[in-house]
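Structure first, commentary second.
Here the complex is missing one protein chain, while the rest keep their positions.
Moving on, here comes chain A:
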Amino acid sequence: KVNLCTVSLGVEGMTCGSCVQSIEQRIGSLPGVIHIKVSLEQKIATIIFDHSQQSPESLSEAVEDMGFESSLSESSTAT
């Protein structure tokens, strides 16, 4: 059963479209990630994911692993 959740992560250290693209591609290809949208202006990554495969913490870690600073700002459950 798929348990969809939405999380917004604060991401620091992005300066251009290429940073955004690498995050979208890499995080977007993780198992359980359904959709990702990164905003350069707001420094936020909004991710829709399957809670049985990922958690806000694991996603935040994945972003940090790429060399960006990530913070859990808010998380909410979607239907």
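Following the convention adopted for this analysis, a contact is a pair of C-beta atoms (placed from the backbone, for glycine too) under 8 Å apart; a residue touches a chain by one contact, two chains touch by 3 or more; residues count from 1.
We adopt the following convention: contacts and distances are computed from a predicted model.
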Of "Copper transport protein ATOX1", "tRNA methyltransferase 10 homolog C", "Proteasome subunit beta" or "Trafficking protein particle complex subunit", the UniProt protein name belonging to the chain not shown is "Copper transport protein ATOX1"
Of A:6, A:22, A:55 or A:73, the residue that touches the missing chain is A:22
Residues of chain A touching the missing chain are 13-16, 18-19, 22-23, 25-26, 65-69
